[in-house]
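Reviewing the structure listed below.
All protein chains but one are shown in place.
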Amino acid sequence: MSAREYASMNAQLDWTRAKVIAAGVDIGAVSSKAVILLDGQPYAVSHVTTGTPKESAFKAINAVLAKTQLELENIQYIVGTGCGRTQVPFARETISEIACGAAGAVHIWGPSVRTVLDAGGQSCKVIHCTEKGRATAFLWNDKCAAGIGRSMEAFADLVKKDVAEIGDIALQSEQFPKLSDFCAVYAQSEALDLIRSKEAPERVIAAYHYAMARRISTLVARSGMKKDFVIIGGLAKNPGITNWVENILKVNRLAPKSEWDPALTAALGAALFADAFYKGQQTSVGFASLGRRHM
Amino acid sequence: MMNKGSDTIIERFRSITANTHEYARSLQGKGQMLAGYMCTHVPEEILYAAGIIPVRILSSHVSQGMTRSYMHETYCSFSHDCAYQGLQHNYDYVDLIVTSSSCIHMGEAFNVWVRFAGFQQKNFLIPYPHIIETKPAHGFMVESFGEFKQFVEKFAKKSITDDDIERAIKVYNHTRRLLKRLWGFLRRDNPPITGPEVAAVTLACQVMDKQECNQMLEQLIQTLEAEPHKAPSGVRLMVTGGACDDLGVFDLIEHLNYSASLIFVDSCTAARYFWFEVPEDRPDKLEAIAEGYIGKIPCPAKDNVPGTGEKKRFRFVQQFIEDFKPEGVVFLYQRFCSPQPMDVVALKPILHNLGIPSVELELDTTIPITQFGTQLEALIEIIKGVHLE
Amino acid sequence: MNNGKHLAGLDAGHVNTKAVIMRGQEILGHSTVPTGFDVVGAAEAALNQALDNAGVSRGELAGIVATGIFRDMINVPPLNVNSTLPDYAADAKGALFLNKNSRTVIDIGGNIHKAVRYDQNGDLLDVIQNDKCADGLGIFYTTMAKALGVSEHELSELALQSTRKVSVAILCAVSAESEAIDLMCQGVNIADVADAIVRFMVERVAAMCTTLSLAQEIVVTGGLAKSKALIKHLPGLLKQDVSVSSLPEYAGAIGAVISYEGGK
Partner (left out) sequence: MAYTVKTWNEFKNYQSTRYKDYLHAPEGLRCMGSTWSPLAPLKGLGEDILMIGGEPHAASKAGTFPEESREDITAAEIAGLGFHSCSYLKLFVGEVVRDKIGITDGTIKEGFPKPDLIWTTHLCSQHSKWYQEVSRRMGGIPMYAIDMIGGGNAEKDPKIVKYVCDQIEDGIHWLERVTGRDFSDELFIKAVRNEIKVLVLWGNICALNMHAPAPLDERRLIALFPPAVVDRTTDESVRLYEALLEEVKHMVDTGQSVAPDQRFRIVYFGIAHTYGHPEMARILRDVGAEIVASVYTFGTCGNFRGIVNGKWSWEPLDPAWVDELDLSTRRDAILALAKIVLGWPTWQGVRSYWALEQMARAMVAEYKADGLLLAPSRSCETDFRNGYIAMQRIFKDEIPTVEYDTDQVDVRKMDLPGAQRKTELFVRLMEAHKKGVQNK
């Protein structure tokens, strides 16, 4: 999964004209993202590497602010999500990455989405949702299937390849040995052992990707696959993983949208919630039913 | 809300669970013999009748690797942690260690104590049926408990009379009734006590002298009857699964970003510990105890009705759902536990039909607060139907 | 032993390939190269760098001995390896060379760790290797340093500054990583997280070691021996003193040299 950092903005929009300026910040285990909406329209995004969550929250929001003339206080409502969401000092509310992932995915791909695979750096979740983007059920990876995203980076280092290209290399081989698809450590250990049996590098890389894809696919199938299917999170950018997941599950995901980095989906969802929260607050309806505990 | 009479009693219970060694030693100071036990299928009444206080062996939740060279890594963290307590000699003060044959993992922990922690000469394994819903099982239990009784008599150098046992039965039944009443509070919409508090009290009872425990429980229940109700409760969550003596999990449920209430815990460290009674005033005491223990909510490792293969525990779970009205269910079980997942897979369709969403949390030595928190909050968001516009 | 001759030892490991150049008892040069897929290329590179570092030309080399998990793979031209020996044998010989009084070596490598007990000649008496779930500790260490945004050295330094004991699940690198990240997300001090990471690793190593009867003196080798924070915990867990050899990651390569022509 790519840890490359970037930020961008939509020059067509002018924030000084916006009624509602809302933002979502997603502090993931490997990377942190921020999305700013102007009256619900995507305005600016950022994608940075996570250090400690608090730093990363500022890193992400500052990166996106730097692209615009916005100041933090110009943003009327910020929602935090992701595993570090409680560490976002400037977030008014937090919403789980499950709800945000579903909301973001439906916003990007439309109401036909029913199953969202969020393949992140530390955990994989499968989310089921309605046409309105409401999460109805989810499955979190079991403990032995944790860390697949990050393991891709470690593996890339081991075989001295760039993590951004490794997924393409994985697709160069049709035939390859089967590795343990139970856990990243086993697979890694067996992959290193393949080197001893003089396997070609691209076959070993393919084998590792296939094993991880199979592990992920088992989770998706276990949760029950309903179409349409989309993949979000950092691993959504690894063709080695996504192709094999589609292949194993015998389903085609909705193609990624050129305008949206799938890794930003949960941040977008958080921003959409921020927008809704702000409006709800103005009209004093909507989310009272949430029964939040403010301590 | 602060300084209510109940809070001080609850604090006392909590401090006992937090300092079990200190508490147990204080009993020993009063000349009490102590028996550590590792499974709720140990007929405590027999020990108690001999004047021995049964103290449940609990884990410490401090991660450690040293047990990996005594027990295979595919045994659950609870069994590893309990084994570690022995290897660390944290329980050297107990006079003996007892368990009943049940879950394989805890059996391994017991073996580590016996072989490597100095309990070779002071231990007893009670052969206990693994399918308890049969007539032969009853007969076997009576004989097995009889042998256990003889062992205890020899060990304590004291003969156990029927009256001793009857007294013990009554004391223990009383504890069970009081605990049932305490959990009963959680059926209300805004109970005077929280789920985590009830769970803490229940855990304390498992290491306490039941007489003292009963007095405290009576006080607690009286004050609670008299007390104003606590703040309106949030989403009602029920926990079902395996051994969990880490109260942090239950506290977590009530310290989420949303207000949620823990309203029931079906596990051998909570409801399954006390949700039964031993028939009183029977001529044959051991038969009475056997009958009582057969009436327990079965441990998933022992749950198989011959002839149908039915899981009796499911009847209880469904009854609890009816009585305590959870809006969501949390499957909480030890990673590597083998029987629990076999029940989860069969329970899920039942919950689905009842329209109750659920989440699975795998327990390890330590609690990943953020990950568990996220899953619990996501569950609540699903129950609440959180969505845009 | 092999008095005047220039000899090279190659230790081709899962993660790194190490080379040393020696003459007699004297270590003239050494070098480490990531192994990757091109095991032979890595060995070549390591050897040449070590030669440069020693100021010795390839032609002056009287012989090369190979060890490590990939030893057989590098036993090919152009390396003209004279002989190979198993990694645990090389660890024993190397550890004994680095510490004459040592009788046990604990080697903590990139993918596997092991403990070897040997006699005064460095001959094998008993050995144990890690369990499956404890694979990849060294790789894990690197990964976690990256995750915390620090160097491996800094990770160790951080851990030494820890003031509060927090824990991560002990089973394997996957769980430990997942829970370390969880601690970060809870806002736990990064030094305490680093300490938890290191404690997880050393506990796994120590647990394995206690299965063996460890004979004094005990030497720790392998790349992770350089982590002060990790070594700090070892004596307490083993209830025995341990020392870290000089050039710990080269013990295997040195052992290879020592065993040249049967160590005559």
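Going in written order, the chains are labelled A, B and C, and every chain counts its residues from 1.
Going forward, a contact is a pair of C-beta atoms (placed from the backbone, for glycine too) under 8 Å apart; a residue touches a chain by one contact, two chains touch by 3 or more.
Fair warning: this is a prediction, and the values are worked out from it, not measured in the lab.
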| task | Using the contact definition given at the top, list the shown chains touched by the missing chain. | result | A, B, C
| message | For the chain not shown, which residue from C:12, C:74 or C:112 touches it across the whole complex? | response | C:112
| note | In the whole complex, of B:53, B:94, B:137 or B:237, the residue touching the missing chain would be B:137
| request: Would you indicate which residue among B:292, B:326 or B:339 is in contact with the undisplayed chain? | output: B:339
| task | Could you please point out the chain B residues that touch the chain left off the display? | result | 68-72, 74, 101-105, 107-108, 111-112, 114-116, 125, 127, 129-131, 134-137, 139-140, 143-144, 147, 300-301, 304, 306-309, 311, 335-346, 348
| query | At which residues does chain A meet the chain that is not included here? | reply | 142, 144, 178, 180-182, 186, 189-190, 192-193, 214, 218, 221-222
| So which bits of chain C touch the chain we can't see? | 69, 86, 88-89, 112, 123-132, 135, 211-213
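Everything below uses one rule, namely that only the chains that are shown with their structure count from here on.
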| Taking chains as nodes and touches as edges, what kind of graph is this: line, ring, star, complete or other? | complete
| task | Would you mind pulling out the distance in Å between where the CA atoms of chain B average out and where those of chain C do? | result | 46
| field | Inter-chain centre distance, chain A versus chain C - centres from mean C-alpha coordinates, in Å | value | 37
| task | Indicate the residues of chain C shared as contacts by at least two other chains. | result | 133, 169, 172, 175, 178, 182, 185-186
| remark: chain A touches at least 2 other chains through residues 83-84, 86, 123, 143
| note | chain B partner, complex, touching residues on chain C are 131, 133-134, 165, 167-172, 175, 178-179, 182, 185-186, 196, 199-200, 203-204, 206-208, 210-211, 237
| said: So in the complex, the part of chain B that touches chain C is made up of which residues? | reply: 61-69, 73, 77, 335, 364-366, 368-371
| field | Complex contact set, residues of chain A against chain B | value | 83-84, 86, 94-99, 103, 123, 130, 132-138, 140, 142-143, 272-273, 276, 286-287, 289-293, 295
